[in-house]
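Here the complex is missing one protein chain, while the rest keep their positions.
By written order: A, B and C. Residues from 1 in each chain.
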Amino acid sequence: MSAQPPTLGVGMAGFGFIGKVHAHAYRSQRLFYDPPPALPKLVGVCTSRAETAQRAAEQGEFEFGTDRFEDLLAREDIDVIDVATPNQLHREQVLAALEAGKHVYCDKPLAVTLEDARVMVAAARARSELSHGMALHCRFVPATMRARQLVEAGRIGRVYHFRAAYLHSGYEDPQRPISWRLSREAGGGVLSDLGSHIIDLMGWLLGPYETVHADAETFIRERPTGAGGGARAPVEVEDYVGFRAAMRSGALGFIEASRFATGAQDQLEFAIFGERGALRFDLMNPNWLLFYDAGDPAGDLGGERGFKMLECVQRYPKPSALPSPKLGVGWIRYHLHAMHDFLAAVAEGRLGNATLLDGARAQAVDAAVRESLATGGRATVADL
Amino acid sequence: MSAQPPTLGVGMAGFGFIGKVHAHAYRSQRLFYDPPPALPKLVGVCTSRAETAQRAAEQGEFEFGTDRFEDLLAREDIDVIDVATPNQLHREQVLAALEAGKHVYCDKPLAVTLEDARVMVAAARARSELSHGMALHCRFVPATMRARQLVEAGRIGRVYHFRAAYLHSGYEDPQRPISWRLSREAGGGVLSDLGSHIIDLMGWLLGPYETVHADAETFIRERPTGAGGGARAPVEVEDYVGFRAAMRSGALGFIEASRFATGAQDQLEFAIFGERGALRFDLMNPNWLLFYDAGDPAGDLGGERGFKMLECVQRYPKPSALPSPKLGVGWIRYHLHAMHDFLAAVAEGRLGNATLLDGARAQAVDAAVRESLATGGRATVADL
Amino acid sequence: MSAQPPTLGVGMAGFGFIGKVHAHAYRSQRLFYDPPPALPKLVGVCTSRAETAQRAAEQGEFEFGTDRFEDLLAREDIDVIDVATPNQLHREQVLAALEAGKHVYCDKPLAVTLEDARVMVAAARARSELSHGMALHCRFVPATMRARQLVEAGRIGRVYHFRAAYLHSGYEDPQRPISWRLSREAGGGVLSDLGSHIIDLMGWLLGPYETVHADAETFIRERPTGAGGGARAPVEVEDYVGFRAAMRSGALGFIEASRFATGAQDQLEFAIFGERGALRFDLMNPNWLLFYDAGDPAGDLGGERGFKMLECVQRYPKPSALPSPKLGVGWIRYHLHAMHDFLAAVAEGRLGNATLLDGARAQAVDAAVRESLATGGRATVADL
Partner (left out) sequence: MSAQPPTLGVGMAGFGFIGKVHAHAYRSQRLFYDPPPALPKLVGVCTSRAETAQRAAEQGEFEFGTDRFEDLLAREDIDVIDVATPNQLHREQVLAALEAGKHVYCDKPLAVTLEDARVMVAAARARSELSHGMALHCRFVPATMRARQLVEAGRIGRVYHFRAAYLHSGYEDPQRPISWRLSREAGGGVLSDLGSHIIDLMGWLLGPYETVHADAETFIRERPTGAGGGARAPVEVEDYVGFRAAMRSGALGFIEASRFATGAQDQLEFAIFGERGALRFDLMNPNWLLFYDAGDPAGDLGGERGFKMLECVQRYPKPSALPSPKLGVGWIRYHLHAMHDFLAAVAEGRLGNATLLDGARAQAVDAAVRESLATGGRATVADL
């Protein structure tokens, strides 16, 4: 590719934790990929108040900060709107961005409800000249990308059963105050927060979901409001959700998401058992994908059989300039990969590996899990 | 304890794989424990045919072999009947042994149906002067014993959620012929075979089950009969079962048993997440129990927090003569521990750690899982 | 700290792999630390040819590129010279930078010879108003920082013995052509390349070296020149070095560096056994430092003893804005930490955690190892 990569102006809505992560991912493309897929230019950032917007602009080295989302849409030199706001704002902002003719990069989960997600996908389909992406970074871990390659190459074969979990422990302290992540309206439970990642990942690896059957629990039902004076408010969302999933392929699985997995840091795990092979992975040991090839010859003392710790380090995507492939990866890296994929798609006028549709499909599973929780029975996952 | 350990005559029914394991466990007590809990004497062995009985007697160094179970019961010098036959014979033999005034050591699962199990427990209760034990060896792994100590000491606290699995891969070959382990009448599915162990273990660690909700699958539905000529027969039992369990304590869990976990050897795993601590274990790395103490101080760079690989090697039970405590354990060792516990209980005129009642409780969970599979709904676990 | 962080202009010499890593580290301070220790401004970059300089300036977003190192020194708005050139240029550039009144950040190893290192340290000492740092990123892995905390707090006590290794496998292909990393004059052997890191790290953790006794080997003694036509040149440097080290504390150790450790990616490992505790670490599983506290109570079934996997994730240094502490770390992250430490030292007019003196001390061990290789005997490590 000898042509100069295109410059893409970015307007970002929200500048909390994930906004900063995205800003870093934009800024790092030029150093990490040679050539970079595009030359992102951080033009404007929008937060809810003027003061924070100003500070965000400085910290993220944007040209301007604003508290009016329309200011981003109005700019000719902004090509991409990055939606890094709380979940309940995604629908309105994505629709407005598409309406304004901007490419969209949206944090997960896509929306609070499946209905919102459907509307957003319809809008995106109607503007097929625009690209769109989701920050589903779990698809961009070298080891999960390798897992997908192996699945696609038929190395796992028919999947018998699997399990997957995304485990955190950050809410176990009963003194941790209420926040939007504990509010139902904001879409803040663990199903949306961590569940959206593991649901998407397993769907990406194993194909569409058919039905789910779920349990959930809120272990701490009231928390301080943070306003002091002993004021407390009810927790409206689940701390833990676990559901059995039947995939269209016939594979049976169990998927969990928890904020109460004592001792867990950022523990995304899966194990997949298939007719031709098996896979195991743990995000806290991200440099290895464990792969078992059932076609390996048996023999005295075990022959050639065993799980191989495939070395999945920094080899993606090519061409990669930095760092060298043997060096261990960490969380921040996956977001660089995700951004590379999105920017390349924008630059080439196509869709990338993680789109609004993918976000909507995870939302459909989310909705089915909620239906199962409400009815106590098995629920069917909607088509999209 | 300066008194001479009592001599206990043993009559064994069945001399397949597990019978040999028990025979080894009896014979090894004298060398591994000092003093041994008892001096077992292998008196008689019963198999289904005279020729195999004779060979069993030689191989196990019994005084005699027979194909008549009554021959064992008739002997005055037999104190203990060891039931190591296929599952469907357990009821009749256990009842007869108790009737004959013999202590009973029974392989798992206790029975094929919950009704059988109830009858057996009632008989055992009626003969309270007799001791009885089950070969639930997973309770006798040093690491699981340590897990139980920690639970009992309140180190885990309220359990939020857990998962557990017992995974094998031995039936994936579609050419593996039909056997009693694939017959419904003989109680041969994976739920009885591996499930009985993991069900018992989690109940032992976490207390009684309340409800279960299950899926199961038979992945290979027809197999060669082994008679040659291309004859095939249907597989009547499940290859995989997974069920959500709600414990009386409020803990939510997911439990699996599989013969189709590609790449698994003898993989019994659990993870338990509680208010005060967490536990992780994998039987293929049996020398370590991972324990997280949520009371450890946090701090810069992580403070003192983390899973500790508790070194659970050969320290049980005291006094132990052989081998020294630092040496790694393996599967055969757990059966020595289990036998020690049973023989000590017999010698002291009490019940040990794993009794017919424990077997029956696992059977009640088994029955509830089958009910759930039949109805598609949640099933309640019966009291015993 | 409410004052605005100072702006620091950076001039970089060299823009190969490590120059890009440093550029990324400068650019990321503002997002990753809040407040950042300083606001680095990438002013100029110098490479050996005008064309590459221009391209480097674009890729790294420097204000200008040049092929004349003096251009960097001449700029008033450059406060820091970053020396990211091949080893044999370090001496001249560091001396010139100090002479020009610039702070210095130098890639490892400090120099090709101990004599060079001494001269550089003397120059730095003579300009005590200037700060200086080394890119010894292994000191800035959360787990190694935690190891140092534990050592300093007396949690390991008297160290009995230790071992450490830095293992790569990148040179095993005999067709990999000759490069400066295989040239003696450029200081390119594995001792300088990987050895400098592990030597520094173990000295940082365990205190000064007293004597060393070494073996080395060049496994592939001739390689293609890269010029084609079958031309080959001798390899002048070692592929592997291993040496016994006696520390002043009395601890005995063995340290290895290899480019021929088949199957290794970026495997820096150590194990330290002391009177009060032990440590184990492997850079390919960087989120955990294994710590054994010999003061933990023993007891039945192992008591409380065992290696604890201390969760050493992204908690350093405070205040840290990005990402959240539970997320797994990777190689690129350590360089951010190292740069933070250096920039904070510059901003506060002091020295940081890794200085030219530290680089020189590692050079003294390097020199002693070379002496031992030359004489076949034990060599004493020089004081600095």
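Brief remarks on what is shown
In this section, a residue touches a chain if its C-beta (ideal position, glycine included) is under 8 Å from a C-beta of that chain, and two chains touch if they have at least 3 such contacts.
Because the structure is predicted, anything quoted here is derived from the model rather than measured.
From the options C:4, C:175 or C:262, the residue with contact to the chain not on display is C:262.
Checked against the hidden chain, the listed residues B:97, B:329, B:343 or B:356 yield one contact partner: B:329.
From the options A:97, A:294 or A:312, the residue with contact to the chain not on display is A:312.
Mapped onto chain A, the footprint of the missing chain covers residues 142, 145-146, 149, 288-291, 300-302, 304-313, 315-316, 318.
Residues of chain C in touch with the missing chain: 160-161, 163, 165, 167, 169, 172, 213, 215, 217, 219, 239-240, 242, 244, 246, 252, 254, 256, 258, 260-264, 271, 273-275, 277-278, 292, 294, 305-307, 376-378. Contacts to the hidden chain, counted on chain B, fall at residues 17, 20-21, 23-24, 27-28, 30-32, 34, 59-61, 168, 170, 265-266, 283-287, 311, 313-314, 321-324, 326-333.
Convention: only the chains that are shown with their structure count from here on.
The chain occupying the central position, as judged from C-alpha centroids, is A. Centre-to-centre separation of chain B and chain C, using mean CA positions: 53 Å. As a whole-number value, the distance joining the C-alpha centres of chain A and chain B reads 42 Å. Per-chain Cα centroids separate chain A from chain C by 34 Å.
Multi-chain contact residues of chain B (touching two or more other chains) are listed as 305-307.
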